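Yeah, one chain of the complex is gone here, protein chain that is, but the others are all in their spots.
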Amino acid sequence: MQEFYEEKADALHEECGVFGIFSPEKERIAPIVYHGLYALQHRGQESCGMVINHDGLFSSHKNLGLVGEVFTPEVMQALPEGQIGVGHVRYATTGDAKIANCQPLEINHRKGHLALAHNGNLSNAYALRDRLELGGAIFHTTSDTEIIAYMITQKRLRFPSIEKAALAAMQELEGAYSLILMSPTKMLALRDPHGFRPLCYGRLPSGAWVASSESCALDAVGATFIRELLPGELVVFSSAGIQSCREYCAKKAETFCSFEYIYFARPDSHLFGLSVHDVRRQAGILLHERHPVDADLVIGAPDSGLDAALGFAEASGIPYRIGLIKNKYIGRTFIEPGQDHRSDQVRIKLNPIRSVIAGKRIVLVDDSIVRGTTSRQLIRLLREAGAKEIHMRISSPPFISPCYYGTDIDSKEHLIATGRSLQEMAAYIEADSLGFLDPEDLQTMLVRAGRGSDHTCAREDAALSACPGLCRACFTEDYPTSIPAGTRKNRFENPLDSI
Amino acid sequence: MQEFYEEKADALHEECGVFGIFSPEKERIAPIVYHGLYALQHRGQESCGMVINHDGLFSSHKNLGLVGEVFTPEVMQALPEGQIGVGHVRYATTGDAKIANCQPLEINHRKGHLALAHNGNLSNAYALRDRLELGGAIFHTTSDTEIIAYMITQKRLRFPSIEKAALAAMQELEGAYSLILMSPTKMLALRDPHGFRPLCYGRLPSGAWVASSESCALDAVGATFIRELLPGELVVFSSAGIQSCREYCAKKAETFCSFEYIYFARPDSHLFGLSVHDVRRQAGILLHERHPVDADLVIGAPDSGLDAALGFAEASGIPYRIGLIKNKYIGRTFIEPGQDHRSDQVRIKLNPIRSVIAGKRIVLVDDSIVRGTTSRQLIRLLREAGAKEIHMRISSPPFISPCYYGTDIDSKEHLIATGRSLQEMAAYIEADSLGFLDPEDLQTMLVRAGRGSDHTCAREDAALSACPGLCRACFTEDYPTSIPAGTRKNRFENPLDSI
Amino acid sequence: MQEFYEEKADALHEECGVFGIFSPEKERIAPIVYHGLYALQHRGQESCGMVINHDGLFSSHKNLGLVGEVFTPEVMQALPEGQIGVGHVRYATTGDAKIANCQPLEINHRKGHLALAHNGNLSNAYALRDRLELGGAIFHTTSDTEIIAYMITQKRLRFPSIEKAALAAMQELEGAYSLILMSPTKMLALRDPHGFRPLCYGRLPSGAWVASSESCALDAVGATFIRELLPGELVVFSSAGIQSCREYCAKKAETFCSFEYIYFARPDSHLFGLSVHDVRRQAGILLHERHPVDADLVIGAPDSGLDAALGFAEASGIPYRIGLIKNKYIGRTFIEPGQDHRSDQVRIKLNPIRSVIAGKRIVLVDDSIVRGTTSRQLIRLLREAGAKEIHMRISSPPFISPCYYGTDIDSKEHLIATGRSLQEMAAYIEADSLGFLDPEDLQTMLVRAGRGSDHTCAREDAALSACPGLCRACFTEDYPTSIPAGTRKNRFENPLDSI
Partner (left out) sequence: MQEFYEEKADALHEECGVFGIFSPEKERIAPIVYHGLYALQHRGQESCGMVINHDGLFSSHKNLGLVGEVFTPEVMQALPEGQIGVGHVRYATTGDAKIANCQPLEINHRKGHLALAHNGNLSNAYALRDRLELGGAIFHTTSDTEIIAYMITQKRLRFPSIEKAALAAMQELEGAYSLILMSPTKMLALRDPHGFRPLCYGRLPSGAWVASSESCALDAVGATFIRELLPGELVVFSSAGIQSCREYCAKKAETFCSFEYIYFARPDSHLFGLSVHDVRRQAGILLHERHPVDADLVIGAPDSGLDAALGFAEASGIPYRIGLIKNKYIGRTFIEPGQDHRSDQVRIKLNPIRSVIAGKRIVLVDDSIVRGTTSRQLIRLLREAGAKEIHMRISSPPFISPCYYGTDIDSKEHLIATGRSLQEMAAYIEADSLGFLDPEDLQTMLVRAGRGSDHTCAREDAALSACPGLCRACFTEDYPTSIPAGTRKNRFENPLDSI
């Protein structure tokens, strides 16, 4: 059975950040949303948007581009004061980079306006969309956020409040969703029962509540972190205060995305009470235990390999050094300016410090390998700079399988681990040796990072174990939900036959 | 009973232009749509868009701005070849100038993609939207085009083809709609049974079919005009050729918008077989018959008063002169650049030729008066230039009532005719005399323009009278359909109570 | 002897508009300059700029684009209040469309800032530039305005005031220059002794003085027209009032550009006291006298042929009709969007009204013919619309020679009149007959337009004849100044050998 349009299937794979604010007083909240999104920019650099609620009227601005590009001073000035605001940053594959897909999604329905900011992917999107379409639904976007909007508004016709409607919809949604939702009078934050994606909230000195994908955005706006949402929890922020609905909590196995710890989240964020930086440092320590090597110095691939490199150096006693300088202006805006000059992308982004590297045996630590081509270019660059040996250490297991919960992993045939032994991988990237973590190490690094940590915030419920359960499906093929059949296929053999 | 959001009510009042092409071969059709929209630009200067269909895959670009601004060379180059294309130009009130409302509307549903370009307004939009929302529909836009999209796609679930679905939907749609619709394999053009808004089609030398709001766009792309659609007709353009469905034809009284003849359409277009220029010239002749005056020269207010001024001059024997020069760079982009300099907008746009005007008794012909403030400024400008007498002649009756079929007429309390006698109106605009056409004259000007004209194209069905029936509701309050109750009201007394 | 860089030679051919204001009080003058430039937009659509003087500090904005595009609300808001402001609109050939060449030109020198807005071209630019370069001057632009700036600032080192310096510079400048110049404390308006290009001034109700290329811009800002500058006059506007320096007046033969009357100026402007519209109407009357024809109706090519067409109709008794509709959105922004669709540019811009044209013998009046290809396309368009005969009448003589004073006339080999008899020209454009004015008619049309006119403003000096002397060099090859040798040539055979 072929299920979906090609472009729809591609769009399912994305990573995003959400931010919301509920203020007891009408005030200039747009700058707060702006700063929150700025702090979450690493979760999505392709498009961004915010919606401001002024006495029930919604004003919004969304566009392709970084927060600093989209929200010019003119745009900011045009946004009104408000009590509630919600924002979103988004990454998506190229073909899907349409303004129509920018979030927050805004809809009008029987009971008023609704704005939704979503991080994650539904694993039963196809089935739900089929059902909705057979019921007469039409879709403007190719994102599954629109499916959630339909589910909630249809429930709203039969339930007396938006939170009741949202709870009823949660019954039918499967997969990953950390969601901030804004009605004319309320802000709702909700997290799927598996807890795939992060979501937390805090409070500003003004008394306003703020919700965010990561705690670093609370820090950026000067808010005090309160706690992470429990998997399956829905929190309602309204003029009546805040209210927690936990009827879906602890109904499903907790499977927090391990790749949030490894790569996605900012090192200064806390997830399930654990410092991301600490977890990565522990990954580096574990990596040394699994794959020790005799070398002269340890360097990290900027920026994502630095924390683990420091851990590796600490555990091994090999000196930590700065060996690669990243051009800090390389961003989303870097476009290869001409076909004639076949430039080496890695060379543009990273430059080795020859005086550090030359004649040395190097341990190079990075967070992950996808295709291996970038690692190979990096290793060649270090050899040109005079490195005597290069021992690559990766602070995660090899990818072997796709993600259905919001991470855009390359298709299986391109993954370096597909059909290659560890030695063949090392040869492919031209490293003297190569080491990964084992899938089991992921839990270990959390346990270790948790020792002596103040990681009680999300663990307040004594019924929960000390560390979060992890989703490791991309490393093990062991999926915590049923996965959709026939994805990445066209619904119709020949779309021109269908109508 | 209060029905709708404020912004929704405002959005109902708009004027638009539609254009489509169906080519037997895949080719560069985007430039053809571009030229068609350029020729229809006068029907909507706020936003524009086009969707190109390449083997069932839709590529689109829409934005606020004029055709020449939105479709830059880079944008045009990025649009693919295709067999079918549809485009739209749109005018809307300021508050509604959102990218989300730009057309063509694109949706995905059970049976594939659909793109719709719509001109007109449904008079039963509120009732239909209510019904759809109660059935679980959500709305992204505030335009009634989305309602039509829902109606058609819901029918499509039960009917075997898009044309059958569209015909079934027409059963329930009331009001004005001239629509071009694109499915993965077909282009549909349809016109409501009243025939409120124009729609015609023709053929390119290449064999491609083109449909357009006005015939001037067929001329612009080098197409041969074939005929206008009959009121109630649906024409299907497909690889099987063209097919006309007339089951709704002649089911309702034909009420073509008289203001299309008076102002909207380009003078070089033909509507119901009549040259718009000829009709306006006849309006000028009639105006002389109704309100003759002794004067030295006749001038028209550029550009919309020129055709009727020529007719008035011809009938009266008073010389036609060029007395006002319009700054041809004043367009949508003119923004009053500073609050300090309270400039006279009319003075910026129009400048009298003193040597023509000074010492003369002037007949000034314009197409219509809304509030009267612009006419007064214009008359003052002519007096400053030395005019001895100014006799204003208007080639339409006074507005007295709102339009529910796609024309944005000012609210009743602002209309110059509200509560004023003809003499009071003349005094208000500071004219020496003032004359309007009578509502009955509208039919007369068509009959006269039709004499000796080759106006058989749309009149091919002998059952139809020689001239189109006209909608004159804005001049008479005599509406051809039932009109919606409670428009321009908020649905909720207090929107914050609702959810 | 080869004289100049290729791009410099090309840049000599341009047409521009200048505008300035001197206010006794500091106020928001930027919007006044904006409106003035808007009214002069027809004199240059490629770039524009303004400089505002706030207590001797200059703030400026210049860019490629129309006034309404370049001066966005943000830009306007950023411009400060001031006492003096000067603005410029510019046309130049494509290769020269650089921001560096945008005017007003701003320079810093020994005695302070200077801003210059210039319309015209020096005929001794090459000689002056040579001399300056040998004295060590460097040039940033390719325009001769920079030469004027050098001349004035070098004189300023030896003369006690900017006006004395400017007068001293005028001694050496040859050719066409209507110039507005702003120093930290004064505004100067000056016009070359031949009076090639127009320049006038007036006064606002606030007491501020405004100077402008054409009187239509005075009307647009609500200023009272005072008078045109005399050829050779320099007027100083300062806090001490206004002062006229006439030592160069009547030193040279007055040779006002006849093409200003024929095409450049707006019909609502007055030049040498004559209404441009009146002059064009007289051209139409003369055209009928020279080349009468038996026909059914007279139409003008919009917009520049309309005034003369009305005159032709009036003189001949043949009815004047509107037969061609111009797409009023076609402007500088029209870019042919694709190479695949070889569209007919004339068809995009103009559309005949078939009901007016069909079966008729047409007199088609236009202001001039350059290459003849556009006229031929237009005539074909009218034939397609059913015209029985087309008699083309041109309200100027044929071009035979280049202009060295600011008009960009096509090179000789492309001019339709080069090597063709009148009949051959008619055949080339496919007209049934063709008629031009004679060069002598240019003076006649002024004399006739002047009869009964209030054209005393610039003629206040009794020593001047009733009508301006005209430059007709482009029609006669009889140049009023010596003309530069070797223009349009590279200075160096091989530029790579030179340095």
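Couple of notes before you dig in:
Which chain is which? They are A, B and C, in the order written, and residues in each are numbered from 1.
As a convention for this text, a contact is a pair of C-beta atoms (placed from the backbone, for glycine too) under 8 Å apart; a residue touches a chain by one contact, two chains touch by 3 or more.
Bear in mind the structure is a predicted one, so any value in this text is a computation, not a measurement.
The chain not shown here is in contact, across the full complex, with A, C.
Across A:D55, A:D268, A:E389 or A:E430, the residue that sits in touch with the chain not pictured is A:D268. Of A:G195, A:P231 or A:P352, it is A:P352 that touches the chain left out of the display. Listed residues A:H118, A:H140, A:R321 or A:R472: the one in touch with the omitted chain is A:R321. Interface note for the absent chain: among A:E27, A:D55 or A:E389, the touching residue is A:E27.
Per the touch definition above, the residue from C:Q45, C:Q103, C:S123 or C:Q154 contacting the chain not shown is C:Q154.
Hidden from this view is one chain, which touches chain C at 5, 8, 55-57, 99-100, 106-112, 114, 133-140, 142, 149-150, 153-154, 156-157, 161-162, 183-186, 492, 495-496, 498-499. Although one chain is not shown, part of chain A still touches it, namely residues 27-28, 30-32, 34-35, 38-39, 41-42, 45, 66-69, 71-73, 76, 216, 219-222, 266-268, 270, 275, 277-278, 303, 306-307, 310, 314, 319-322, 325, 327-331, 333-338, 340-341, 343-344, 347-348, 351-356, 453-454.
Here is the rule we go by: only the chains that are shown with their structure count from here on.
A straight line joining the Cα centres of chain A and chain C is 61 Å long. In chain A, no position touches at least two other chains.
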